[in-house]
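Before anything else, here's the structure in question.
Every protein chain of the complex appears in place save one, which is left out.
Moving on to chain A:
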Amino acid sequence: MADSVNPAVTSSSTTAPSQAPSQPPAENSPSQTLPIRDSKTANPPAQSDKASSKPKDAPAALVTGGDGASDKPLTPAQLKAKAKAEKAARRVKEKADREGGAGAAGGSAPGASGQPRPPNTPKKDAAGGGASQKGVKGAPPRRGSGPVAQTGAAAAEPKKKKEDKSVAVFSHLYGQQRRTTVNGAAKEVHPAVLALGLQLRDYVVCGSSARCVATLLAFKRVIESYTTPLGTSLARHLTTHLGHQISYLSTCRPLAVSQGNAIRALKLAISRVDPSTPESTAKASLCDMIDNFIREKITVADQVIAGSAVEKIENGDVIVTFAGSNIVKQTLLQAHKEGKRFRVSIIDSRPLFEGKSLARTLANAGLDVQYSLVHAISHAIKDATKVFLGAHGMTSNGRLYSRVGTALVAMSAKERAGGVEVPVIVCCETVKFSDRVALDSIVVNEIADADELIPVNSPQQVTGLPDPAAFTAPPVEPKKGGKAASAASTQESTDSTRVPSPSPLAKWKDTPNLQLLNIMYDVTPAEYVDMVITEMGSLPPSAVPIVHRMSTNP
């Protein structure tokens, strides 16, 4: 849904300007090369204040250490010895950290947090990870805080308590506890991937295409710094090497459809590498393949899609869109540039508020924008003439898998009472097509941390305008968290400092018979979709499997 690939930032050498302030410039962080979610640009003040805070900087610090090591080819024996030494050093360091209590010290030492630590040391997790994360993050609630706090709670409460809090129908989706730190990652995982994993988890890199591009760019770095071990061939070993990276990424956040397709294409390209090609040539060709993939399947595809979607916009249209899709944004901006006069009505939803950045961008560009939340859908749809939607994926039965709430918008448009039905247009790159079939949004979905649902914004904040309260509050808060980092700042204490009158949901974990569900996606039936605009032309949803088949094996 919220594709925020900045088309300019698709080559590895480009630096996303929005990310720059949050990173110490000297560090060669991989995250700088990644497309960054637009909405996050609002937060840097908060982030830059805490340059030494843990989750952001730990991977960055790791990069410098890791890159140095991987640059020179070492013999396996040397590597082993080195790893052992590092491990010992880390263990000592970590002990010091634990004694110190504050997470702030941890990140500053290179390689300090890459160490596999026993998973159930809840006290330290809560103190270090929880405090610093809460501090770093600005107004929007983040997934990071949840599991940590949960672990903290789990220390005191019996484990059964946690089980109770999963919604029964979706219990199969809770299976994977999300990774909160880079701790415990396999040693094969490349620092760029380590960093990306955390960015994915924190929604810093968010949106199906953005995640796909970021993953590919990280994998390019993996390939660049890869040397085939003796006794194996590149085609065989690189696939397993990538496998480690992929499994790490999927523990941070379940892989998107587009990520899966990109990985599949990459693996296919690797397996096609002729064993007799020299390693450097093979690596160069794989990097070329990645660049081409990004260009063809996403950058150029987006331009083509925007181009043909613009043709469907006419003067006097009222375009309804849901949340913040990058391709829809591109379309609307282009239509505006071409001089079409239309109005945009953005429907947004909690807790991610992806539409805010879209609304801001469109309004800045001079478009007429109306912003409302999803409960006002019937009002917003009343004078709509077209609905444009982004996609997370399209399934083989033509259904649209997208940010939760999309189905509601599509249905309202199609079933609008007493009027001409409003065409629902989906803009989707073919890389998001999947061969899976979805009948409902229960079997396959993603569950985010329920704590995100607890309101952290003051209820007065209504529109997408930069709310002064939302942006002044965080800088105050992190300072508190940073100074008093040694104090075990649990979920309750942070909440009480942030919200003047604590939300009735704040203690939902301790409230019996209460479960919160923060589902990420839903499935829109094919009947509600009139048209899917792809880079291969405009299709009815029923043509998705054909195009998918053609684009995967040409």
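The rule we apply is simple: a residue touches a chain if its C-beta (ideal position, glycine included) is under 8 Å from a C-beta of that chain, and two chains touch if they have at least 3 such contacts; residues count from 1.
Assume contacts and distances are computed from a predicted model.
As stated in its UniProt record, the chain not included in the shown complex is "Translation initiation factor eIF2B subunit alpha", which appears among "Translation initiation factor eIF2B subunit alpha", "Exosome complex subunit Rrp46", "Trimeric GatFAB AmidoTransferase(AdT) complex subunit" or "E2 ubiquitin-conjugating enzyme". Of the candidate positions A:Thr240, A:Ser271, A:Asn292 or A:Ser542, contact with the hidden chain is made by A:Ser542. Within chain A, the residues in touch with the undisplayed chain are 312, 386, 420, 423, 425, 527, 530-531, 536-540, 542-543, 546-547, 550.
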